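Shown here: the complex without one of its protein chains, the others still in place.
To keep things simple, chains are lettered A and B as they appear, and every chain counts its residues starting from 1.
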Amino acid sequence: MFRAKYNKMDAMLIPLALLFFIFFVIPFIMLLYNSFLTYTGKVEPGLPITVQNYIKFFKDSYYPAVIGRTFYISIVTTLMVTVLAYPLAYFMAGIKGYLKTIMLVLVTLPLISGVMVQNMGMYGMMTNYGTINLFLMALHIIEEPVQLLGNNIAVIIGLTQGFLPFMILPVMNALQAIPENVLQASESLGANKVRQFLHITLPMSFGGCIAGAVLVFGASLSSYTTPTILGRGKCQVIGTVVYQQAMQLFNWPFASSIAMLLLLLILLIVPITKILSRRRREGGVL
Amino acid sequence: MLELKNISKSYKQHRVLDDVNLTVNDGEMVALLGPSGSGKTTILRLIAGFLENDSGAILVDGVDIASIPSYKRNIGVVFQDYALFPHMTVEQNVAFGLKMHKVGSAEIKERLDAALRLVGLEDYKSRYPSQLSGGQQQRVAIARVVAIRAKVMLLDEPLSNLDAKLRRQVRVELRELQQKLDITTLIVTHDQEEAMTMGDRIAILNDGYIQQIGDGMQLYKKPVNRFVAGFLGTPSINFLPLTVAPGIARLSKIDIGLSELESGLGITLEPNEYELGVRPEDFSIVPDSPIKSKVKLVERLGAETLVYFEIDNRVCCCRANMGNIPTQDDEISLSIDYTSTPVFDSKSGICLNNR
Partner (left out) sequence: MKLRKLFPKLLLVLVAFCVLLFLLSPIIAVVGGSFNDGGYFAFPPKSVSLRQYRAALTNKEHLESLAASLKVATYSTVVASLLCVPACVALAKTSNPIVNKVKTLFMAPIFLPGIVWAVGLLQCMGFLRIQGSLAILICVHTVIVTPYMIRIVGASMDNFNYTLEDAAASLGAPPLTTFFRITLPNIMSGIVVGMVFSFMISFSDVVITLFVSSSSFTTFPVRVYAAMRTEGLDPMVLAYSAIIIVVVLSISILGEKFAHWSKHFSTML
């Protein structure tokens, strides 16, 4: 009787599972199928089934360059985010009360006010007569406005700003999870502050860094809006190429195959980080 | 009256309860005592209807309730963590059961007030559980059961979340309350002192079997097996190996008189291996006796003094008479009062002289 009751409970998952099947699972199946179809010149792709789309991607020197650029941007972004987020997270882990509440609200604010607002502000500041150029000219570092938008650096800066909270929160949590008495123990054993930081705090917050880095790296690889807005069409990454092929050239099979490759890349990150963090736990050097 | 008849319960392959039989008479309080993992909480959950028994019957006033869902059983439960509804005031907590039983609002008020008066919490009506002490929370939990006029009350380790001093006080209060209410009660506990002081009778549970049922002194004096003897009593009973050969009895390799032993125990012993259970108070320190040892440790506890010594590499404990207390490293001789010692078959652990 009780087992039957639980099975009845499981049925409450059906509506949501159905919604996911139709609007989430089927699109991925469609994507996989279409990536093997042939571009017909019309919107509807057609037969025969072919692997040409994948071959095209690697044959043409343009697309590997896009992958290279995407990786370059993602790696630099991840490193920048880590370096910038750590001190702020360290500061936040050490405070309490109202100050902490305010800091938490401010740090999560960019995350919940949306990527559009972030891009808009960044774009505005980086235009020829935007905040940054005016500031630099006022200091007489430059005399003429400098072209800031439309290159990899602008995109990296935009992504770094947008993804900072992804790193700050997990690192802060990891730092807070270090028990006070571990630090006291290390102090009683004669470790000075610097050694304590290098040998206790840093290794014990490593998990948080990895968690944050996975999020940031994955999100950077598949980023689309920021490269479009801040790259001004001059910074093609995987995301923008997918959009171009799907929405502007209507070459759906090719767009699908690029999307599949991106998906594959993202799915590869997870096991790699698992190996990394396991080695760390077992005391191996990175 | 609550009756459990041939109750069995398994989780996957593991048998948790095996053929449990237990009766709690009207107005009686029975303590279900056992070590953790013995299945006592499972029994409670079966009676309350949170679990279903594989076989057997659960009878309340002669009616089998095993197939009735828990919310129709009218069995009150006081949970270990009290399980008060945190989003409701004391008043709402107590009234909840009444509303569920579709009691009219005038009567709700009456029964609510009566229940709260009984547990002495009339002035705490509008407090939330988080604003109450552990003892007060427990009284709310009891008031909740009292208000619905449950036929049976189940208490799940009710004192384990209270500190040691409060526990003694609440123990007495709880017992008085139960007697005043005259409610059929089963209390689950792992604390023998709690069981001894609160239960009219005690059922000892181990490995899913009820080992013995009886009042506290009966269990203490006449355990049916080695487990019950070892489980009850602090300091615990001393088990000494006993070898009987024709005409000879050897207790821990020391020759003692067989006839003296047999007349004390009141049975004749076939040549075999046995174990003798000696309570600390059944030892006495005497000027001369074949059982000799050296004092290892003396514990002075105020009202009594415990003396620890070794017999054949087994640490034993005895309660010393006030006048005759040895000190550490003293050589002592001991005598045993065989008239009150149980003797066990060394293989089955069953008590042989349980009269």
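Keep in mind that, in the parts below, a contact is a pair of C-beta atoms (placed from the backbone, for glycine too) under 8 Å apart; a residue touches a chain by one contact, two chains touch by 3 or more.
Worth saying up front: this structure is predicted, and the values here are computed from it rather than measured.
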| item | value |
| --- | --- |
| Missing chain: touched chains present in the view | A, B |
| Of A:P64, A:G114, A:P179 or A:P203, the residue in touch with the unshown chain | A:G114 |
| Hidden partner chain, residues of subunit B it touches | 45, 48-50, 69-77, 79, 81, 83-87, 96-97, 100-101, 144, 148 |
| Residues from subunit A at the interface with the omitted partner, ascending | 6-7, 9-13, 15-17, 19-20, 22-31, 34, 43-44, 84-85, 87-88, 90-92, 101, 103-125, 127, 129-131, 161, 164-166, 169-170, 172-173, 193, 211-212, 215, 218, 221-222, 224-225, 228-229, 239, 242-243, 246-247, 252, 255-256, 259-260, 262-263, 266, 270 |
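The rule we apply is simple: only the chains that are shown with their structure count from here on.
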| item | value |
| --- | --- |
| Inter-chain centre distance, subunit A versus subunit B - centres from mean C-alpha coordinates, in Å | 60 |
